[in-house]
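Showing just some of the chains, left in place.
Chain lettering (A, B and C) follows the sequence in which the chains are written, and residue indices restart at 1 in each chain.
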Amino acid sequence: MSYPGPVEYDQGAPAVRAVYDDIMHTRQVDDVNNFWKFIANHLPTLARTWHSLKDIMAPGALDPLVKELLYVAVSVTNNCAYCVASHTAAARRAGMTDEMFGELLAVVGMANETNRLAVGYRVPIDPAFE
Amino acid sequence: MSYPGPVEYDQGAPAVRAVYDDIMHTRQVDDVNNFWKFIANHLPTLARTWHSLKDIMAPGALDPLVKELLYVAVSVTNNCAYCVASHTAAARRAGMTDEMFGELLAVVGMANETNRLAVGYRVPIDPAFE
Amino acid sequence: MSYPGPVEYDQGAPAVRAVYDDIMHTRQVDDVNNFWKFIANHLPTLARTWHSLKDIMAPGALDPLVKELLYVAVSVTNNCAYCVASHTAAARRAGMTDEMFGELLAVVGMANETNRLAVGYRVPIDPAFE
């Protein structure tokens, strides 16, 4: 068959299970979502992506809610349906309210508009911004 | 000449000056940046864009710093050089530290990567996300 | 050398010159613009691109001005600086006024905004549109 399906926990090699276990433990969930089960078809991608994501999304100078909002902003801009759904859910878990969601999409929409106005009018960068 | 240049304050019609005055007053600055001077070539665009932006970027459920971070995230994803420069400057004024900037770009980079992994592996949306 | 430079008329092979001649004759100009001189580094690309473009941009059900406006709309959305500059110039030659240019960019900006709102709110297609 031409397209790889999900790698369920029971089918996974020990190295796959180890990543799944770490995801479930870190996130305090009973199962990993489809994203991980599909990229598990390439073990180096599974392991690297999880370790990178775990590190990047951890609390730091920006808190986890802000990081999830940023993730949604990028995913909406790129029109990634899976990513919009999964990261909106994650943002909800991190505390995003309905009002925050409305404002988030308003900013994302406006930024996409003004980005094109800046390009279309060929606006030169102000010296003050350099 | 084929391309419109900046509309400086002294050249602007009264309706243009009124928008510039409101921008300068709202932001407590002495001049408007190039973006406004170029889109001022089309008055309806100048007026509508300013009124929309003023409304959207005001403090609400999300604070101004978070909104500027979101703006940078979209602008980087769209590769808009002017927008990256101007909204990074705005985020700095709103309190973005070097560490926040580093984490912001790390999230934006990672989101752009996993967006493509989700598309490439054709990951179906989990029922739990619907 | 790592990057190919422009292929000037005098340097071009006969097949390159033949394409340049047809461009200059069709457009009634004395020289071809840089786009053609650079893609001339790969003759099949030069010939195919010119023949496709000549065919697609010819008057048809849509007139040349509308086609150039569409070209600018795509180029702005993709943030292609060269393409924005060259097709804005072409639209000017085809009759685009300052007011048309202002309205064009307003539509392009708005479309980029509502595209993201539709994605962010995951709006299902109305049965009436199918």
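What we mean here is this: contacts are C-beta pairs under 8 Å (C-beta built on N, C-alpha and C of every residue); 3 or more make two chains touch, one makes a residue touch a chain.
Predicted model only: the values in this text are computed from it and were never measured.
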item	value
Where 3 copies are displayed, count of copies in the complete assembly	6
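Just so it is clear, only the chains that are shown with their structure count from here on.
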item	value
Computed distance of Cα centres, subunit C from subunit B, in Å	27
Chain centre separation in whole Å, for subunit C relative to subunit A (CA means)	34
Distance between the centres, which are taken as Cα means, of subunit B and subunit A, whole angstrom	21
Touching two or more other chains - residues of subunit C	79, 85, 105, 109
Partner subunit A, residues of subunit C touching it in the complex	72, 76-77, 79, 81, 84-85, 104-105, 108-110, 112-117, 119-122
Footprint of subunit B on subunit A - complex, ascending	3-4, 33-35, 38-39, 41, 45, 49, 52-53, 56-57, 60-62, 66-67, 69-71, 73-75, 77-78, 80-83, 85-89, 97, 99-100, 102-104, 106-108, 110-115, 117-119, 121-126, 128-130
Subunit B partner contacts - residues on subunit C that touch it in the complex	79, 85, 88-89, 92, 98-99, 101-103, 105-106, 109
